[in-house]
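Only a single protein chain was left out; the remaining protein chains are all shown in position.
Coming up: chain A.
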Amino acid sequence: MEKSLFQFIWKNSARYQVAILLVTLLSYPVSYILLDLPKKITNEAIQGSNFPVDFFGMQLGQIQYLAALCILFLVLVVVSNCIKLYLNVYKGRLGERMLRQLRFELFQRVLRFRLPHFKKVSSGEIIPMITAEVEDVGGFIGEAFALPAYQGGMLVVQVGFIFMQDPLLGLAAVSLYPVQGYIIPKLQKKVVRLSRQRVKNVRVIADKVGESISGISEIHGNDTSAWHSADLSSRLYRNFRIRFDIYNRKYFIKFVNNFMNQLTPFFFYFIGGYLVIKGELSIGALIAVIAAYKDLAGPWRELLTYYQMTADVSVKYQTVVENFDPPDLYEKQRLLDDEALAFSGPLAIDNLGLSGVGSGQEVHGVSLTIEPGKPTAISGVDGSGRAELLQMAAGLLSPTSGSVSVNQTSFESTAEATLGRQIAYVGGHLHVWTGTIRDNLFYGLRHRPQEKIEYEGSDLKKRQRQLKEAEMTLNPYFDLSARWEDLEQANVSSIHELEDKALELCNVAGFSRDLYLLGVETVIAKSYCEDPACEFVTSLLRARRAFSDKITDDAQLRNLVEFWDPKKFNQSANLAQNLFFASPKEHFMTIEHLPYDPQVSAFLKKSGMDEHLTEIGLKIATTMVELFADVSADSDLLNRYSFISREDLPEFDRIVKEHKGGLQNSRIKTADRARLIALALKLIPAKHRLGVLDEEMQEKIVASRAQFMEAVGRQNTRFEFFDPDTYLTTLSIEDNLVFGHARLDRRDARQKIQKILQEIVRDNDLIVPIRRAAFDYHVGIAGAKLSSHQRRLICLVRALLKNAHIYILDETASGLSAADKALREDLQKMMSEKVFLFGVSNDAVAEEFETAVHLENGRVIER
């Protein structure tokens, strides 16, 4: 990669830089005439006398001449500003393109780092490099050549003008430039050094923050927040000191520059005055020179700023780029090649060695041949070199000696297109991607887009533009919205079949039960459940009816659930659900937020519910304040039973006191009203039993539902109404099946409901579809919503789905439990034609395999 910023700019944008220069040069005459014209207007048109004058071959009188010059002036103003606008947009666009190219190049280099390199760099450092640190480079690129050319030219013109008036004055004007040219770079050098330190310090800060986040439970568990605070604080102080030093120097440079610029007029007045008095220079010429010198200050200042910016941006560029140029980067072709070889035959590990790494990670002279259909266990405790050996066998880690190959093809020189498709590896450290389970299971098949989408009309235009930009910035052309799953590799002919296969493999891996439980919690994809013909949704609705019949008919189960009935008040649900009889489609819409929502508050006002709710809220607040007023602060009675939090209690106490005489007698503030309404909306009658809701009010609330639906419209983007015959897209499958609230006053209602639900699901043949629905389950950040066992199983199924030739599992399904043992047997059966390496620390488990190799201290030990 280009070591210096200017090399990078010139190499990648020479053409555009030249274009910018040309347009800039074009603007010279325009701005020169524009500067000259006012003088001409005053001197020749207004104060002139020799009329008519000759103007481009026309004879014009004084007024006509004035008009002509003014119109010319107007035209030039328009032209010059249009050029400026065009130039600015052009430069901005060029800058953004180059920035995109630079960022992509940096990211691609991250992909090309060898595994051990990631032991030296942390994501906390890499991320700011690619995002924030190069940001300034983009703004600079457009100006890189044009600004010095333009402002430098201006400077030369002005200096030339002064020299033409009087060489001596010219000399005076430039006399201090050599001094400035000597001092300023000296000072700047120090600033550059400080900038480097600053950039590095900020990276350390980013890294420390990142590390604190990933190690947060250790911090809390060891009471070390003070230590981390002090650590970060000292870094921040360091940052402050560096910046302060930079400011000192930066503004000192400005000071020196300004001072010297204003020193020059001193010479003008002195020498020029002397010359005028002696009669060697006209007073007019002196004034013209002084005016010209004033104009000199502009370009000079711009050039100085440019100089400082160049220094700053170059440093940033260099400090970023030097981190992306390790000597052992993988070849670009290794990533880009799409030619996948088909592996067959044995995996040959020949005299394999790894050294120069931490102790316990070294491997010495291991030679093995693993035939297809001969599952081989590699056993060895942590630190025996087992994990490293298996990583080398998977082509992830480069050996320092020896080779790994199939059919004489060494992995070192093989592209990822082959390695990543022919080898499946599930190691000790695995990663589940943020996204759905489906994304994760099919991840091993997403190598390249598998189809070319035919765009039409405006979409085609958008796509073409995207492609053109990709071409200009050396970015890839891949279409993210195409289907990426390689069905052929998985031996299936459609996505549906792929899902079937994934379900089957989940079953083998022992992931089915989890899949069902996750599926019940899943909010299924919208496109899926809004299709009225969708069989799954129809069956779910059928199951909902079956569930409701069962609960209603069975004497023991009676009243276990209070269903959503449009005509009945639901005692187990809160008032918000009862009143709106809907579920919000926006996640941020909480009950606190509701009174402020324009649509909701308009409805509340119109229906008169706001008055009722405020009153109910006030009654609740009164009771709560009375009940909990003298409960001590550290008692958790308040947190558990009151629906007013400890912090809010004084606030409600105040509201209650202010409105002791009832609401009619006092005006209530809008914010207080909103608080009371929100409080009322949280009331669950069956739970709180405060008796603030008589039957009449309940009927009123039920009657308001229709009004609300009318107000917001049945089909709207914000609320989804509860309807016994509609599948609700905002609720999970379970909530859709139960379609109501578990009665709070029935013991173990939840468990009983779960049990009946399972029966109903089984009777309606919904188990498999629900497992399938779990593919849409969102696993949270890096799979945080899954257990570590579930994450491992997902990675295992991902590997199995890939249909690779070589399977390498390390510390996966390696436990002593019956389930793991059975899984190992199944895996061995499945691998009858594959090369199968199984890493495990327990020797007894290794004995289950036909061949077992034992590693100790990186060497194979014969037994």
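One rule holds for everything that comes next: a residue touches a chain if its C-beta (ideal position, glycine included) is under 8 Å from a C-beta of that chain, and two chains touch if they have at least 3 such contacts; residues count from 1.
We adopt the following convention: contacts and distances are computed from a predicted model.
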Hidden chain of the complex, named as in its UniProt record, picked from "Spore coat associated protein CotJA", "Cyclic nucleotide-gated potassium channel", "Succinate dehydrogenase/fumarate reductase flavoprotein subunit" or "Nitrile hydratase beta subunit": "Cyclic nucleotide-gated potassium channel"
Of A:His117, A:His496, A:Arg689 or A:Arg750, the one touching the omitted chain in the full complex: A:Arg689
Residue of A:Arg334, A:Lys501, A:His612 or A:Arg743 touching the missing chain in the full complex: A:Arg743
Residue among A:Ala311, A:Ile591 or A:Leu627 touching the omitted chain: A:Leu627
Candidate in contact with the missing chain, chosen from A:Ala226, A:Ile277, A:Ala342 or A:Ala555: A:Ala555
Listed residues A:Ala132, A:Ala602, A:Leu637 or A:Ile861, member touching the removed chain: A:Leu637
Missing-partner contacts on chain A, residue numbers: 555-556, 558-559, 626-628, 630-632, 635-637, 640-641, 686, 688-691, 743-747
